[in-house]
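Taken from a larger complex, these chains appear in their original positions, while the remainder are omitted.
To keep things simple, chains are lettered A and B as they appear, and every chain counts its residues starting from 1.
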Amino acid sequence: MNNSFGDIFKITTFGESHGKALGCVLDGCPPGFVLKKKYISKEINKRKPGANRYVTKRKENDNFEIVSGVFKKRTTGTPICFLVRNTNTISSDYNNIKNIFRPGHADFTYYNKYGIRDYKGGGRSSARTTVSLVIAGSIAKKILKKFFNINFFSYISSIGSLKIILKNNINFKKYFVPNVIKSKYVNNFLNNVIKTNDSVGCKISLDIFGLVPGLGDPLYEKLSANISKSIMNLNAVKAIDIGLGKTCSIITGKQNNDLFYKEGLLSNNAGGILGGISTGKDVNINVYIKPTSSIFLKQKTINLKAKEQHIKIKGRHDPCVGLRAIPIIESLVSIVLINSILKQKINSFY
Amino acid sequence: MNNSFGDIFKITTFGESHGKALGCVLDGCPPGFVLKKKYISKEINKRKPGANRYVTKRKENDNFEIVSGVFKKRTTGTPICFLVRNTNTISSDYNNIKNIFRPGHADFTYYNKYGIRDYKGGGRSSARTTVSLVIAGSIAKKILKKFFNINFFSYISSIGSLKIILKNNINFKKYFVPNVIKSKYVNNFLNNVIKTNDSVGCKISLDIFGLVPGLGDPLYEKLSANISKSIMNLNAVKAIDIGLGKTCSIITGKQNNDLFYKEGLLSNNAGGILGGISTGKDVNINVYIKPTSSIFLKQKTINLKAKEQHIKIKGRHDPCVGLRAIPIIESLVSIVLINSILKQKINSFY
């Protein structure tokens, strides 16, 4: 019942996995801003299925339409509506789950919440809905980069039990996942997951650089709190670290405190946030994502009448859903950052 | 710049560590509810300093006044203002930090954010401000228990590197911390922390039972997201797990999926939340808290003009600030839960 996110720079999204279309309305985008479809498409492609053999083979034709808010290629300050038509949906894949609940999925909880459920492709609970986030987020990221010089460096830091070590000579311009999965070890690991009809979780690390000190609004709109909320709203996320995160609970104050030098903070155990406000150092976040819930093994479950039965899921599903999560997480965090910046700018008005 | 929390059941808090008073305005409390000062006092005492040798020796006279919203002992539906006068403040303890930033504290970020800073006791960034949360939260908890039969079982699951094992014969009625620190091992551990003028982090585990399925509002007000936000707003929290949390990122779908039986879900790896909505199983959360930033060792820092110097912190500080966090975390989560319940009830109106 709540599909809006952000307050000044605000999106309202809509659409289901197998419905007519998905999209979002973006309110609060600056007027006069040149909106290039090409740039947005590039971001969408990063999360797009079908990019390699480890992501679902569903081909999403993510051609989007800009319905409103742009006049002669420039934003006008009025709400921008984006529309992405659903194509290549094979709804028949879902007939067998019409009356039963898939383990690990939101089927059971949606049904209990609303008393009704769009079972085709998971309906509104599908990760397919994140395409709306990436569209709006790509604009947010562009604004952060262009006006505030804020950039992301994000990567998959582990896949299941496999730790990914970034090489020194990493090519920042290339997108990371293809690089990662070109590795023979990663390849073998994922192939094995597929072969066993199972799936696997992963960990994503974000490094956000360029933030000025002072972002975040205590007591209850802290930067750490809003970033956490935004990421926890993403399907399959089950844990978050800020800075040292979990580790700081087992060390001492002396080990944990970042000391101030005239050059600023040299260490960054706090992950760029103190008292819920940015310190000006990089913001470091770890996101822990559970394994894809759709596995091809036979599983125990119940139907709508609580009768036990078995389920064998069909369809096209990623062995590791987290492999496509980076552009979505960056989108969510970007929207938080823009709003934090705009609110902080207000202090300088007077 | 934002000191309100919650939407239907909503609090607005105010006050600084060494100011005249702290307090909160609670809007949305049901009318006709009997408000007992005694019950609130009991909850406040749980977070109160001075309770044992491991929490700060500052004696807070947490006598509070109910300023409005109650008529002949019953709530009237109008806003309830609570006021807690500050006493036993020794502001002179803070004269030496007037112009310098304490490592690990919010001094630097508040100064950068607002251009001005109340340095006495940390001002608004002090954990002292959580007294307002506990007052409002105690009412929220009472409502959850009385009307919805929702209860918390929370405990400190580790202190620094020391894992706390709950005994089978734990007395649920007694408050846990005294029990924990009665243990000789814990005692020795904390004494050693104090002796070395250092501090230590800890981990807190929450088990919330009694929730019906269906709470939480996708896509962007998920139960998991709002609980995470609320807890991340608490000073010193740096990481959160829901259910298996971090662990689910290293296991497989088969290991992680909770299966449905006619009795319901038997396992609870999801921590009671699927698709951001409660499943009806207990909600399990781990909270990771950093070590107290105020340590009594000499530390490197800078002053307001970025000149390097050393600081030696005075005052009365907990060796492990997390030891007092449970009633505060329960308060924050309770406010989230009440709002989720009320929003879900709306579906049944029509």
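In this section, a contact is a pair of C-beta atoms (placed from the backbone, for glycine too) under 8 Å apart; a residue touches a chain by one contact, two chains touch by 3 or more.
What you are looking at is a predicted structure, and each value in this text was computed from that prediction instead of being measured.
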item: Homo-oligomer size of the whole complex, from 2 visible chains; value: 4
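Definition applied: only the chains that are shown with their structure count from here on.
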item: Superposing rotation of chain A relative to chain B, computed on C-alpha atoms, to nearest 5°; value: 180
item: Distance between chain centroids, defined by C-alpha means - chain A, chain B (Å); value: 27
item: Touching residues on chain A, where the partner in the complex is chain B; value: 1-5, 13, 101, 103-106, 108-110, 112-115, 124-125, 129, 158, 160-161, 193, 196, 198-203, 212-222, 224-226, 228-230, 232-233, 235, 237-246, 248-262, 270-271, 273-280, 288-295, 297, 299-302, 306-308, 322, 343-344, 346-347
